[in-house]
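The next block holds one structure in the form of C-alpha cells; read it before the comments.
Excluded from the complex is one protein chain; the other protein chains are retained at their positions.
Naming follows writing order (A, B and C), and every chain is counted from residue 1.
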Amino acid sequence: MSYDPSTGKSNTAKSNTGRSLGDKSLRVGILTGGGDCPGLNAVIRAVVRKAEREYGDSVIGFKDGWKGLLENESRLLDIESLRGTLPRGGTIIGTSRVQPYMFEDGVARVSDTVRRHSLDALIVIGGEGTLSVAYEIHKEGILPVIGVPKTIDNDIACTEMTFGFQTAVQIAVDAIDRLHTTAESHHRVMIVEVMGRHVGHIATWTGIAGGATMILVPEQPFDINEVASILQHRHETNRYASVVVVAEGAQPIPGTFELPDKEVDEYGHVKLGGIGSIIASELEKRTGMDTRVTVLGHIQRGGTPNAFDRVLCSRFGVAAIDAVHEGVMGEMVALQSGNITKVPLGDAVAGLKGITDELWQTAKVFFPPLPSD
Amino acid sequence: MSYDPSTGKSNTAKSNTGRSLGDKSLRVGILTGGGDCPGLNAVIRAVVRKAEREYGDSVIGFKDGWKGLLENESRLLDIESLRGTLPRGGTIIGTSRVQPYMFEDGVARVSDTVRRHSLDALIVIGGEGTLSVAYEIHKEGILPVIGVPKTIDNDIACTEMTFGFQTAVQIAVDAIDRLHTTAESHHRVMIVEVMGRHVGHIATWTGIAGGATMILVPEQPFDINEVASILQHRHETNRYASVVVVAEGAQPIPGTFELPDKEVDEYGHVKLGGIGSIIASELEKRTGMDTRVTVLGHIQRGGTPNAFDRVLCSRFGVAAIDAVHEGVMGEMVALQSGNITKVPLGDAVAGLKGITDELWQTAKVFFPPLPSD
Amino acid sequence: MSYDPSTGKSNTAKSNTGRSLGDKSLRVGILTGGGDCPGLNAVIRAVVRKAEREYGDSVIGFKDGWKGLLENESRLLDIESLRGTLPRGGTIIGTSRVQPYMFEDGVARVSDTVRRHSLDALIVIGGEGTLSVAYEIHKEGILPVIGVPKTIDNDIACTEMTFGFQTAVQIAVDAIDRLHTTAESHHRVMIVEVMGRHVGHIATWTGIAGGATMILVPEQPFDINEVASILQHRHETNRYASVVVVAEGAQPIPGTFELPDKEVDEYGHVKLGGIGSIIASELEKRTGMDTRVTVLGHIQRGGTPNAFDRVLCSRFGVAAIDAVHEGVMGEMVALQSGNITKVPLGDAVAGLKGITDELWQTAKVFFPPLPSD
Partner (left out) sequence: MSYDPSTGKSNTAKSNTGRSLGDKSLRVGILTGGGDCPGLNAVIRAVVRKAEREYGDSVIGFKDGWKGLLENESRLLDIESLRGTLPRGGTIIGTSRVQPYMFEDGVARVSDTVRRHSLDALIVIGGEGTLSVAYEIHKEGILPVIGVPKTIDNDIACTEMTFGFQTAVQIAVDAIDRLHTTAESHHRVMIVEVMGRHVGHIATWTGIAGGATMILVPEQPFDINEVASILQHRHETNRYASVVVVAEGAQPIPGTFELPDKEVDEYGHVKLGGIGSIIASELEKRTGMDTRVTVLGHIQRGGTPNAFDRVLCSRFGVAAIDAVHEGVMGEMVALQSGNITKVPLGDAVAGLKGITDELWQTAKVFFPPLPSD
C-alpha cells in the first residue's frame, strides 16, 4: 500500500487500488455513524453530486454505519437516488453505534469489504466516537479516510461548528418561546432539559437565545442551594416566572447534593430525562415554588436541517470529496474563520470542545442578580 | 334584580345596575381561568375592540381568574392596552385555578366586587371547570354571565371547536414530523405523550396528522399485549420504525395490566409524564424493542396561537360582547356548522365531548394490521 | 351500464365492470386537477390505505389530472408507494388544467381509458373547475365519480372547509407577523396581496389572524378614496404603521377608479401581482405615505400541509373510498358541522361560496375608525 497514514498524505498519489487519487474516477465509500442528526443526507448529496458529475467517481453507501462495512451491506449512490433529500432529516443509508473494534475480527472484516469494493477512500460522517474509529482505521492503513464532523452537541475540536447543532438549538428555542407564556401565566419555574452529555453548547446557546433565567452546563458545576436561593429571591421581588435550561450532563458541585444512580444504556450513557426531573424536585423541596419539567429529547435530533446546517453540510460534503481527490487523507473537514478547511483527524478526536469563557460570561449577564446584590 | 337566570334572558333589558343592557355604555368584567391556552389575549382584544369602539363600554379585566373577583384586583382594559397582543401567548390579565366555591364566603366576596364595580355582565373565558363555576354564579343571580370555551383539549360540549386546540395539535405534529427520522434511523419505537386527560382529541388529531403508527386515547381502553404484538409483528415484517401517540389519560383495559399509583397534584390531577413512560417500559418488557419517550408537556399550551385559533378567538370575542348587549345571558359562544352561535351554559358544562366514531375509525385505517391479518 | 347518473345511486349495486360496488375488490381511478394545493398526497394516501387493506381494491393513479385519462397514462398506487407522502406538498401523480371538454374527442378518449382499465369508479380531487368536469362526466354516464373538494380558496359550496385553505392562511399570517415590525420601524403602509380571485376567504382569515389594518375582498368592492382617507387619518393621529391585506380579485366600486387592463393567462385568469401594486400606487398618489407591496404568490399553495389540512385530507380520502363502496356516486365528500358527509356534486359546483356576513362584520371590527368618527 503506497498510502502513508503517518503523514496523512498519499505522496505517490496512488490509492490502494493502484489508481491515482487525483484521477477522475475513484471508488469512494461513505457511511454515517452514531445518533441521528439533521443534515446527514445533505452531506451525502453534496459528496455524490460533485463526485459523480465532476470526477466521475462511484460512491458506495454503506448501510447502518460501520455495520455495513463489517457485513458488506451497501448500495451505489447516484445523483438520481439523492433527489429530494436535501431537506430530509435522518440518513438514507442508515446509522448505528456498531463499530469494528467491538469484534475480534472486526478490522479484518472491514479490510475484506474494502478489498471487495476496491475502495480508494472512505468518507466517514460522525461524531467523536465514529471519527475516533475512523482515525484508528486510518492509522492501521486499512484505507484513506476523510472525516465529516457531525453532532448536534457541537463538541468536536478543531471546527467552529458541527452540523446539526444550529438546528438543535433552534428547535429548543422554539420550545422555550412557547414555555415563557405558560411560566408567566402560572408564576412557575419551568425546567427545560436539553441535550449535551459532556458539553454545554446546546444549553448555553438555547438559554441565551431563549431568554432563559439560568443555564446549567457540564462545564460549570452548580450549587443547587445557590440556584434555589437566586430563583426564590427573584420570585419574591417580582412576579416574573423563570425558565431554567439544563444540559443533560449538568453536574452539581461535589458535596452540595448527590445525583441518584441513573439508568444507563448499553453504551454506558445516562438515559435521557434524568437530571431535569431531579433538579425540579430539589428546587421544589428547597423553595416550595411550583416547578415543571420539559424534556425535549429526540425532537432535537430529528427532522429537516435549518438553512445554516444545510449550507454547512453542502460545503462539508463538497470539501470531503475534493479532499479525497487531493490525496489529503486522515483529515477532517472543518469550519474555521467562516471558511471550510481541513484538520488532522487525530487533533479533532483528541478531546472534546467545551464552551468558551466569552460565551459563558455573556450567558451570565442575563442571569438574575444574587440575593445579596 | 331584573335579570332572570332561569331563562338566560334579561327580558326587561335592564342590567343589575339598572341600566339597559342594550344601551351603548355598559360596565363589563372579563376574566381568564384555568390553564394557559394560546389565544386568550386574542379573545380579550376582540371584546375590548368592539366594546370600546362600538358600544362605548368600560371593560374591567380581573386579575388571575376568579381570584381577581374574590380579591377585587382588576384593571381597566382599553384598545391601547391591548396593542400587539393578538399573536402573544398567555393572558395579560393572568389566570389561576382559584374559584369562589373553594371559600365559605367566596360568593359573597364576588358579589361585593360586582357591586363595587357596578358590573353589568361578566365574560368568562375558560374550560369546563371555569365555565361550571360561571354557570353557578349565573344561576345564583350574582350577575349575567357569558362564557367563551377555552381549552386545548377541545372537550367542551356544544361547540365543534374550542380555541387553543388547533395550535396544540400543530405543535405536537411539528414534533412528530421530527421524531419520524430518528425513529427510522434507529429502528425504534417512539412514544409521544400528548395532553388529554379525559378525551383523545389532541391525540387523535395529532396521530392522524403526524402519521402515527398507533394512537391510545381515554375513550378507547387499550390492551397492552395487543399493542405489543402489533408493533412486534410490524417490526418483524419490515424495518419501519413506529411512533405511538399516547394521550395523557389513556387507560388500559381493566385486567390487562395495572397503572401504578401516580403522583397527583393539588387539584387531584395526575401529573404529566406518567403514562408514556409506563407504556414504554411495558412495551420494552414484552418485545425487547428499543423504545423512547417524548413528553411534550407545557409546550402544547404556550406561545402564539396559530391562524385558525386567532380567527376563532376574534370571532368568539366579538360574539361575546354582542351577546352581552343583546341581553342574552347564561350562554356560551360556540362554533357550529362554521358559524358562531350561542348555547346555554348549562348544556355546555353538562358533560365532556369525546371524539366521534367517524374520527376514530379514520384514525384506525392507518394502524398496522393485526398479526393475524 | 347499470349505473344511473340521474339519481347518483347505482341501485343495482353493479359497476360498469359488472361487479358489485359493495364487493371487496374494485378498480378505482384517482386524479388530481387544477393548481397545486397542500394535502393532495394526504388524500391519495388515505384512499389507497383503506382501499388496499380493507377492500382489496386496485387504485390506479392517472397522471397530470384529466390528461392522464385522455392519454391513458397511469400507474398502480399501493400502500408502499405512498410511504412518506403525508407531509409532502404537491401531488405524486401530477396535475394540469387540461380537461376532456377542450377536445372534440375528449369524452370518447376518457371512455376508452375507463374501459381499458375496467374502472369501477373515479375519485376526482380538484377545485370548482375540475369538479365541474367531473360532474359532466358523471352525468354523461361515463363512470361513477366521487369528488373531493380541493382549493386553497375555500370557495366550494356545500362544504364548510376545503383542504389547503388553512395551510394557505397560516403561510400568509406568518408573513404578516414579520411585516408588522418593518411597517412599524418605518411608519409605512404595507400592502400584502394574497390569493383569492373570486372570493375573500384567504384575505379575510389572513387579515383577522394577522391583525391587518384593513382587508379588501372581491365580495365587498372598495372605494380607494375612502381607504386612503382612513389610512391617512390613522397615520395623522398616531404613529402606527398599517398592513392592508388585498385579495387578488379585490374590485373597486365602479366609478371610483378604473383598474388598468391586466395581463391574463391562457385560461383568462388575471396574472398574479397586479392589484396590490395598483392599490399601492393609488394610495401613494392620494396620501404621499410610503407604501410597499408584498405578493406572496405561489408560496401559499406549495409545501407541507398543516395539521388541520392533514386531518381533513385523511378524513376526505377515507370517506371517498367508502362512498365508492357504498355505491353512492355523483357526490362530493364535504365537511359539515365538524363531520364528514356527502353532497351532490351538482350542488357543490352550482356556485362559489363567498365569505359570510358574520365573518366580514368581525373583520370590520378591527378596521380603523372613519375620519369622521
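Here, contacts are C-beta pairs under 8 Å (C-beta built on N, C-alpha and C of every residue); 3 or more make two chains touch, one makes a residue touch a chain.
Small disclaimer: the values here were computed from a predicted structure and weren't measured.
The chain not displayed here makes contact, within the full complex, with A, C. The chain omitted from view is touched by exactly one of C:95, C:130, C:154 or C:287, namely C:95. Per the touch definition above, the residue from C:146, C:278 or C:295 contacting the chain not shown is C:295. Contact with the omitted chain, checked across C:54, C:112 or C:184, is made by C:184. For chain A, the residues in touch with the chain missing from this view are 46, 49-50, 53-54, 83, 86-87, 160-161, 166, 169-170, 172-173, 177, 205-206, 208-211, 240, 304, 306-308, 310-311, 314-315, 318, 336-340, 356, 358-359, 361-362, 365-366, 369. Contact between chain C and the absent chain runs through residues 35-36, 88-91, 94-96, 171, 175, 177-186, 190, 272-273, 292-299, 301-304.
Here is the rule we go by: only the chains that are shown with their structure count from here on.
Taking the mean Cα position of each chain as its centre, A sits at the greatest distance from chain B.
Each chain gets a centre from the mean of its Cα atoms; for chain B and chain C, those two points are 30 Å apart. The centroid of the Cα atoms in chain A and the matching centroid in chain B are 38 Å apart. Contact with two or more other chains is made by no residue of chain A.
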